[in-house]
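Report on the structure given below.
A protein chain is absent from this complex, but the other protein chains hold their places.
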Amino acid sequence: MSNSEKSGPTKYLNPYIGGVLLGIVLLAANFVSGRGLGASGAIKSALVTAETVITPATSEKSGFIKEFREEHPGNPMKTWLVFEMTGVIVGGFLSGALAGRLKFKVEHSPKITSRKRLILALTGGVLFGFGSQLGRGCTSGAALSGMAVLSLGGFITMMAIFGTAFALAYFFRKNWI
Amino acid sequence: MGPLSVNELISENTNLFLAFIIGIGFGFVLEQSGFSSSRKLAGVFYGYDTVVLKVFFAAAITAMLGLLFFSLFGWIDLSLVYINPTYLTSAIVGGIIMGAGFIIGGYCPGTSFCGASIGKLDALVFIGGLFIGVLIFDLGYNIWDGMYMAKFLGSPKISQTLGLSDGVFAFLLIIIALTMFWVAEWAEKKFPREEY
Partner (left out) sequence: MFMYEYFLEKNQNLKHMKPLRLLALFIIPMGLIIAAVPQNKTKPYKLTADQLLGEANTRTQYIAPEAVADLIIKKDPSFRLIDVRSQDDFEKFSLPGAINIPVSDLLSDKYTDILNQDVKMNIFYSNGTITANEAWMVTRQLGYKNNFVLEGGLNYWFDAILNPKKPASTSPDEEFAKYDFRLSAGKALGGGLSVQTSQNQSTESSKPSIQAAPKKKKASGG
């Protein structure tokens, strides 16, 4: 069974320093590419690629995919977000390797089982995947990057995400605390 | 004068390559700050770990200030920087659904990639869920495309809507963020938990 306790406390970066560094990364993204960070869009790219390969028939019918193809002619995987997310995987891996945090495990509160955690993760993922398309971004793309450029839409989405999470926290507390 | 890619000072391929590098920075900082752990991420909603709040707002004010200063020095043309458009209905509804996803799944897309990269299987499963969620949205697009396109307000800035200048709003946000940081410190002292 996966053990969620470690032998010693793992050393994380001071969050304020981390925050400022993240802000610098975000600034760099805007300076270089004229856009902020993002994540959910990469999933969409991957999905479009998968759909056109596996079921070319349905991909033609879908209005959503057609819009995507119009905005991104050519290879749907050759987008800014896909390259960025690939970098995220590499960066996360490097950081984990440096800090000795590389380990296959299911992280969960000791009060629930691994299995339950995985089901919750899947459910959360489905909801987030759907919501991110509707909201045109996730916490990275809409909330964080949106705030940095003072976007009203980004701010509204951010408030909705965090507000809802706070409101529902009580009902899911058993899974975390 | 930035943005480099929009002003065609760098080629599209260089832009994509730099996106990769920026992504490495993104992933590295996220993981270093502990965002690869779903328990840490969910902690802000229960008070035992406010890392999300601190990192998020510190990053937002740093980048915001950075952009405004860059513009002041003439290093970037803010009119060429992407500002997220505001579609009122879908912004709110999407946000609500994402909020639920967050508290249930304990991840968001960016952090889930981070978690997956260090071996967290629940993060991997979350990513699988993301695909399914996007697929569902795509398949049923005709059902909700009305909501998706409703109430388009353009790309207003918060400062515009409040009738403040960008700089004044940035300052206000800084004060709000710092206040929240102090409250977060207080909360963590009140609800201590060990590090994961």
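Worth a mention:
To keep things simple, chains are lettered A and B as they appear, and every chain counts its residues starting from 1.
Everything that follows uses one rule, which is that contacts are C-beta pairs under 8 Å (C-beta built on N, C-alpha and C of every residue); 3 or more make two chains touch, one makes a residue touch a chain.
Here the structure is a predicted model, which means the values were calculated and not measured.
Listed residues A:L27, A:A42 or A:L144: the one in touch with the omitted chain is A:A42. Looking at A:V20, A:A46 or A:V88, the residue that reaches the missing chain in the full complex is A:V20. The set of chain B residues touching the chain not shown comprises 1, 3, 5-8, 54, 58, 61-62, 65, 68-69, 71-72, 74, 77-82, 84-85, 165-168, 170-171, 174-175, 178, 181-182, 185, 188-189. Listed for chain A, the residues touching the missing chain in the whole complex are 14-17, 20, 33-35, 38, 40-42, 44, 71, 79-81, 136-137, 141.
Here is the rule we use: only the chains that are shown with their structure count from here on.
Centre to centre, using the average C-alpha position, chain A and chain B are separated by 9 Å. Only residues 4, 6, 9-10, 12-13, 15-16, 18-40, 42-44, 46-47, 51, 58, 62-65, 78, 80-81, 83-96, 99, 101-109, 117-118, 120-169, 172-173, 175-177 of chain A touch chain B when the two sit together in their complex.
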